[in-house]
Each structure stands twice: as structure tokens, then as C-alpha cells.
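The complex appears here minus one protein chain, its other protein chains still in place.
Right after this comes chain A.
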Amino acid sequence: MLKVLKSGFFTTIQDAGRFGYLNKGVPVAGYMDSFSASKLNKLLDNKIEAAVMEITMTGPTLLFEEPTYVCLGGADISVTLNNNPIEQYRVYKIIKGDIISYGRLKKGFRNYLAIKNGFKTPMVIGSRSFYYPLTDKSHLGDQSELVYEACENYNAKISELKVDSFLDEKILHVAIGPEFELLNDRQLEQLFAKNFTVAKDYNRMAYQLEQTIEGHSHSMLTSATLPGTIQITPSGKLIVLMKDGQTTGGYPRILQLSDKAISILAQKKYGDTISFKLVRLNT
């Protein structure tokens, strides 16, 4: 068992996500920065679907009651194990009574803590990812408890990974969305020449962008949307859907973020700058 002594701002459990129920309106959910989270699972030799802890902005204080191995990565946050600083993408052995404590956020927005064999929160429709009200909780509260399998001895194939940080990356690669053709020359120029900043309204469902581009008056019928879909509202506001985003929408879907771009954006917060770069599709 792991005791969450202090939970931090918004700490959840996430795995690769919920698949097969988009046609019933169930969002994919899962870790926002899949790039960092899956690296950590790999480092621990975990299955691809092992659940990790997603830490947002300010992190938790965690008391481990059984031996295991952990590693963390993603946003740059100062973290200690029994008051000694620990590094990212490095496997640490945990013994009973160890305390991991998150400190100050330096760069990025979401950090991941992976544990040997993953956290064992309840499976709901094929996934352990928190998504309220499908799961009982939207995020972990103070004093909540998490189940994991004790692991006494594990010989890591590699104990450390060198990961190129993308926390400073500002360019998001995008492919065309189904309504891309509706954009006029002015809108195209604005989209690809401008810098955008993350607006106040940003969370696991969607990131809104501060700057608008020229609006439109196209009306379309509700149709599927995906994590990474960029919609344009009639007033020219851009909304980037993320992992908990709704599965259908009625605004033109002009662009679609690459998988890596979703991870890059997931590490951005209010006021951070981004720009878009169009990449060719595989034909």
C-alpha cells in the first residue's frame, strides 16, 4: 500500500487509456504526456498498460509501505526520497517507510511516477485511468491509499535512461484535420505564422488558446473528435482537445496534433507559447 500523505494540486492514476467505447461517448483518458509515461514503464520493464501516477503542477508526499522500485520523469520538479534529491528516468529501490516528496515545479506541467508492475486501482471499462464519474474519483485526495504489488528484488536491465527533454519545445507538429479545406488563405497564414499562448482555460479535457484567428460561419453536424483535435469556433477561437476531451463535437476540426505534439502540449501551462508546423501525411 502507498499512503498519499499530501495529494498535491491534481494527482491522478493513468494508464494508456480506455479503448473501444468511443462510439458510446467514452473519452480515451490516459496519461496526457504518453511519451514520458511510457518511457518510465519501459525503464521498469512494465507492461505497456501499467498504470502510473500523473502529477500536475504541485506534487504529493507519498509514504510507501512495501518494497518496490520506482522512477519518475516528465515535468522538471525537485523531488526527494527521504529528503535526498532524486533524478529523473532513474530506477530507485524503495523500502518500507520510504517517503517521496515533491517540491518546486521548475519546468513543464505534468510529472509521472511509475512503479514496478503499475498501480492497481480498479479497472473500469478496460482501464485504470481516472475519469469521473466513470471512476469513483476524479483525483487523489489527502490520505488516500493506493495498492501496488510488493517487489523485493528486481534486476533492472537498465537503471537509467538518457531522455532528450522536450519541455522547451514550442513547435507542435500537426496534420490536416477533416475540415482543413474550409480554411481561407488569411486563416492559414494566421495559423502558421502566429505564435499562440495557452489561455487560462486548460485541463485534461482541452487547452484553449489565447489568440484567435479569423472566424467562420460554417455549420456542420456533430461528428467524432479525438485527443489532439484542434477545433475552431465561429469567433475564431482555437480549442485543442486532450485525453479527457469529448468524443464528438460540432466545430470544424481543422488540425490534428501528432502524438508527440500532444505530449509537448501536455507539459504547457497558462501563458506558455506554442506554434504549429504542418507535416505531410503518410500516403
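The rule is short, and it goes like this: a contact is a pair of C-beta atoms (placed from the backbone, for glycine too) under 8 Å apart; a residue touches a chain by one contact, two chains touch by 3 or more; residues count from 1.
Throughout what follows, contacts and distances are computed from a predicted model.
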Q. One chain of this complex is not shown here; going by its UniProt record, which of these names is it: "5-oxoprolinase subunit PxpB", "2-oxoisovalerate dehydrogenase subunit alpha", "ABC transporter ATP-binding protein" or "Tryptophan synthase beta chain"?
A. "5-oxoprolinase subunit PxpB"
Q) Which of these, A:L40, A:V198 or A:L257, touches the one chain of the complex that we don't see? A) A:L257
Q. Among A:I13, A:V26 or A:V240, which residue is in contact with the omitted chain in the full complex?
A. A:V26
Q.
So one chain is hidden, and I want to know which residue out of A:G59, A:G73 or A:G177 touches that hidden chain in the complete assembly.
A. A:G177
Q: Extract the touching residues of chain A with respect to the undisplayed chain.
A: 19-27, 124-125, 133-135, 175-178, 181, 220-224, 226, 228-229, 246-249, 253, 256-259, 281-283
